[in-house]
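One structure below.
What you see is the complex with one protein chain gone and the rest in place.
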Amino acid sequence: MRFSGFRVIKEALTGYKGWGPLWRNPEPQPSYDYIIVGGGGHGLATAYHLAKVFGGKRIAVLERGWLGQGNIGRNTTIIRSNYLLPGNEPFYEFSMKLWENMEQEFNFNAMVSQRGILNLIHTDGQRDAYRRRGNAMRFAGADSELLDHEQVRAMYPWLNFENARFPIKGGLMQRRAGTARHDGVAWGYARGADLLGVDLIQNCEVTGFRIENGKVLGVETSRGYIGAGKVGVAVAGMSGKVMAKAGMRLPIETHVLQAFVSEGLKPFIDGVITFGAGHFYVSQSDKGGLVFGGDIDGYNSYAQRGNLPVIEDVAEGGMALMPAIGRARLLRAWGGIMDMSMDGSPIIDRTPIEGLYLNAGWCYGGFKATPASGYAFAHLLATDRPHETARFMRLDRFERGYVIDEKGVGAQPNLH
Amino acid sequence: MTDLAPMTALGGSLARAQSFGALAIAENADLALASLAQRRGAAQPVPMGLALPGPGLWHAGNGMAAFWTGPGQWMIEAPGRAAEDFAGAVKQAAPECSVTEQTDAFVAFEIASSAGAAPILSLLAKLVNIDAAGFGPGSATRTGLEHMSVFVIRRAEDRLAVIGMRSAAGSIWHALESAAARLQGE
Partner (left out) sequence: MLIPHPLLGLRDAQEFTYLGDASLIHRPDGMAENAAETFFDYVYLRDNPAGVHRELWFHEQGDRSWLVVTRDTTTHEILGAELARDVALAAKGGAQ
């Protein structure tokens, strides 16, 4: 089944009887060449690219609940490639290029919207830091523009420019950044993978690994043992728990991040605005709701819900930046649990166990990485070599002293 | 020689004071402060005859007062002695302890109620996440006030003190003033 304008009109005229489920619901086979653990964005994108680009056969994605129940369906949908370090920026720019072609490629509307992201500047020091970052982005082929105070004012005249503590002096703009519909991304990759013969197996929790002589043979699941040539784990916030079953301790702590949506308002925020100094960022959804968030709660959590102090903090940040939202009502708040790594950057690598591969450590920023993470993980699984852009994202970089620490705060996950 | 004029923490030549209904808030520019820390293993001192209180408490005596700030640590207050070398006097009285001058590091606000405990309790409830009912006279603690770190002391049923960082004096005044003004409106 292909989606097209013609098809939409035809279905509208014939009572929508032709739409079917987007993917099969297969029974697990006794064994596969490749098993991907975790049916979130990264797991689904991995399976899709493995089948499509690397010609992988006999692939299964095992998901504990339903596809997209995790962070892929809980994030604030921002996509961008405005990182600083050479270990990160080429990878995120690769991801941005994949976002730009994704919908045509998998024939599904993921509502990718390049509405631009603006990081606000309040001090000379911050301007210098953002100028450097903007240059680093350009070196990696990304776009960046340093805006002055007047240019920001022309875009968003209602921001609080004269805040005593954080007056707005300008911003770093990436116009190709923006948002995408998070569920749509999961569904698009799921459908794409299914069409290429990947078995998407839901309600199938991986409970253990069968490992002999340092080599993985398969996985124990809530639906029985399934053999595998190679196993790739992409379970985000559950990474520590799942890898512990293979006897591994990770450079990761699991933390909760909250997000918020207001009632629908008339359109007034065209792009994404980040107010790093005030721990607040915001965009406006197509339905008019303000989608916003701030810092992680800051303590280890698997609870998928946070606490009130952070809600207050985020609301304060929002009010400091845009007092106009003071009367808007908050409709929803939720939390997701994230794999906060020790340097704030991700891991796409082999493990010491032969045939077992790890994709983890995405912190609060793995949504934008979804296409490149899937591509790079598929590359690694298929060829046993890291993808060019992901070659620094090694598991052993902490031991070797090659951390990728964008913020320079050290091994303190709640500060990244 | 340059003609230097003393300024209070809020920048005035006189300490600021303002009333909000039953509550009066006054900058206490004359309060001398010295911190005192007991060395490991040493006996608890009784500087100038002042008994040092236990965790969460404040105790006044001999024209001074002390409140507990942490295990083995106290802040000693002396009203009206900000211009003296008060820390020197404390050090002399407790030579085996570490004593540090704190007067100019902090700003103190004294809050008095003319209608008994009720306005003090309402103000506490608005300002800090401390159980006001359990914070009776003689209680003292450090806590957060609008993201700023402050000491709160219940000097009596109808008296409260808030001591915070001197550089944040204006912000603390603003917080106290807004809360008291809102109570007045309620």
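Should a chain be cited, it is by its letter among A and B, assigned in written order, with residues numbered from 1 in that chain.
The criterion applied here is as follows: a contact is a pair of C-beta atoms (placed from the backbone, for glycine too) under 8 Å apart; a residue touches a chain by one contact, two chains touch by 3 or more.
The structure displayed is predicted, hence computed values, not measured ones.
From the set A:I35, A:M342 or A:L381, the residue in touch with the chain omitted from the display is A:M342, counting the whole complex. Interface note: of A:L85, A:A382 or A:A411, the residue touching the hidden chain in the full complex is A:A411.
Residue-level contact of subunit B with the missing chain is found at 40-41, 55-56, 68-71, 129, 131, 134, 141-144, 149. Those residues of subunit A that touch the chain absent from the view are 238, 240-241, 244, 249-254, 298-303, 307, 309, 342, 398-399, 411-414.
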